[in-house]
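With one protein chain withheld, the remaining protein chains of the complex are depicted in position.
Going in written order, the chains are labelled A and B, and every chain counts its residues from 1.
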Amino acid sequence: MKRLVPRVITSFVGILLILTAFGARPGPDGGGVWPVRAFDYVDRNFSVWFNILAVFAFILGGASLLKSHVAKVAHRRPDWPYSAVTLVSFVGVLAIGMLKLGGPPGLQGEVTDPGAWFQIVFDAIYDPLLATLYALLAFFITSAAYRAFRLRSPQAAILLASAFIVLLGRTPLGTWLSDPVPPSLGFLRLDALSVWIMSVPNLAGQRAVLIGIAVGVTALTLRILAGRGEVDGGGA
Amino acid sequence: MNGAARGDVLQRLGRLDRRWLYLALFACLAATLWRQPLFRDGLSTFSRPVFERIEALPPGAPVLVSLDYSPASAPEVEPMALALTRHLLLRGARPVFVTLYPEGNNMLQRLRDQAIDADFPESREGRDWVALGYKAGRQMVINALRQDLATMYSADLRGAPIDSLPALAGVRRLDDFAIILALSSGTPGLKEWILYGGDPTGTPVAGGCTGIGAPEFLAYFPGQLVGLLGGLKGASEYEAALADRYPERAFPRRAQLAMGPQTVAHALILLFLVLGNLSYLRPRRRSPGRREGRTA
Partner (left out) sequence: MSSSLEVWIAAALSLMVLSFLWRDNPAYKFAEHLFVGVSAGYWMVMGFWSTLWPNAVVKLVPSAARLTEPAGPVPAREPLVLVPLVLGILMLLRLWPRLSWLARWPTAFAVGTTLGYNLVRYVRSDFLAQIHATVAPGLLVTSGGAVNWVATCNQWLIVAGTASGVVYFTYTRGGAGLRGGVARGGLVVLMVAFGASFAYAVMARVAVLVGRLQFLLGDWLGLV
């Protein structure tokens, strides 16, 4: 029961949706024979149901965070004051957003309306924290360029050469460095070489990756729909 | 410099503390930002079709604009969103804004302030453009819109029912749009709009993305993807093209101004690549227990 039902649900829903892709569309008035209408109903509603379910995943994530950090604070585990910061900020933002504090009266308007406290939290806290956390990566990639990107093999040399040309070719520096190149050898300009790398070898490589992933997705999907894969999402 | 002294310098380079690299990057960027150089730019093979497609839009054409980015990638993608919105409003098209990112509504608020209210004060929400906003569900939202906009959106962000909005007249589902413009910073984003929106409905898809996504998306160009603004350079190209085509409108050039620091950072990183490899390739005594390249 615990394992069979999820497998049946997965296979049933998956196969049904694959079939809808081959179903005809109903007429403008929603008419048509019953299988057409049934497939249309499934296609129309399952996405909407999935979207509603996605919000419960957010709620589950929040509740799970609450549970783990409350336990950390209650048992005074190492670094518990930081967990208290997480809890206070989580509950605070939740209260501000759910009650739509600031902005239009009551529960009217949007949480992102100018003047709403939620928008202020976004501008003053969420935006700078998220943006700066990602900005750190620029420093790390600089360090990686210096310490990890080594000419250890011919393949690494090819990778480095390609990166070199594209890095130069995509900036005004590449254009400036290429100025001495005569027009008859225009294809050797760094900006032209960069475009060529992106349009030919990069295109071929990316296509190979896409085709490989598509084959993998197909194999994995068929395996799970055949009931041979595991659907997690709950305890034993 | 003799061989031993050169070897000593290279050895020291190999042991350079990473924080010196950080400081060098910070100093170079800060200095270039202070000088604010503005470089000339022009459309590339990949960005030109986007510009030309929007130029060719008939007045009143409905265009779906998906703002699928967050503050984490806003410096790259937001200038594209601003430039594309300005271009659409200049052409008299009807942009319909949606987003697959929770942060998208806040991004939309900024876009409204910086591009619509600031540069097109005469335009009216609901008549000239519509903000439908965020819905949870990632690519399944696109799937729902393919069937019927009303399955997900009963009203716009101001609470006006969608069937009362003149800007959505004649628009029931995805294939009623003249083009889909997806500004994307990851998943869900441009790829999902191609797979779930453009390919199944035949609606043309174009857009912009962060630098990280650009190489992959070029595999869809030009068949499944009309054109692509790749990273900050793509945004800069578009801003420059807009300024050349509409010289009477002096729009801010955020991406073009950021290309100066970007160029200096690229040069610095290339220099680090060379120096790092010089210290790695230096002639060295054999020391079997030690792994090279991990001393810095």
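The rule we apply is simple: a contact is a pair of C-beta atoms (placed from the backbone, for glycine too) under 8 Å apart; a residue touches a chain by one contact, two chains touch by 3 or more.
On a predicted model such as this, the values are computed, not experimentally measured, just so you know.
S.K.: May I ask which residue of B:R94, B:R112, B:K233 or B:R253 touches the chain that does not appear here?
M.R.: If we include the chain that is not displayed, B:K233 is the one touching it.
S.K.: Can you work out which residue in B:Q11, B:S154 or B:T187 touches the chain that's missing from view?
M.R.: B:S154
S.K.: Contact with the hidden chain only, please: which subunit B residues?
M.R.: Touching the chain left out of view, subunit B contributes residues 19, 22, 25-26, 29-30, 33-34, 36, 72-76, 102-103, 105, 133-137, 139-140, 143, 152, 154-155, 159, 161, 194-196, 199-200, 210-212, 214-216, 219-220, 223-224, 230-233, 258, 261-262, 265-266, 269.
S.K.: Just checking the interface: what residues of subunit A touch the absent partner chain?
M.R.: Looking at subunit A, the ones touching the missing chain are residues 2, 5-7, 9-18, 20-21, 45-65, 67, 79, 82-83, 85-94, 96-98, 100, 106-108, 110-111, 118, 120-139, 141, 145, 155-156, 158-164, 166-167, 170, 196-215, 217-218, 221-222, 224-225, 231-236.
Simple rule for what comes next: only the chains that are shown with their structure count from here on.
S.K.: Under the definition above, what is the set of subunit B residues touching subunit A in their complex?
M.R.: Contacts found on subunit B: 16, 18, 21-22, 25, 39-41, 44-46, 70-75, 103, 105-106, 108-109, 133, 135-138, 140-141, 143-144, 147-148, 151-152, 157-159, 214-216, 218-219, 231, 233, 259, 262-263, 265-270, 272-273, 275-277, 280-281, 293-294, 296.
S.K.: Please give the residue numbers of subunit A that touch subunit B in the complex, ascending.
M.R.: 40, 43-45, 47-48, 50-52, 54-55, 58, 108-112, 114, 119, 122-123, 126-128, 130-131, 133-134, 138-139, 141-143, 145-151, 160, 163-164, 167-168, 170-173, 195, 198-199, 202-203, 206-207, 209-210
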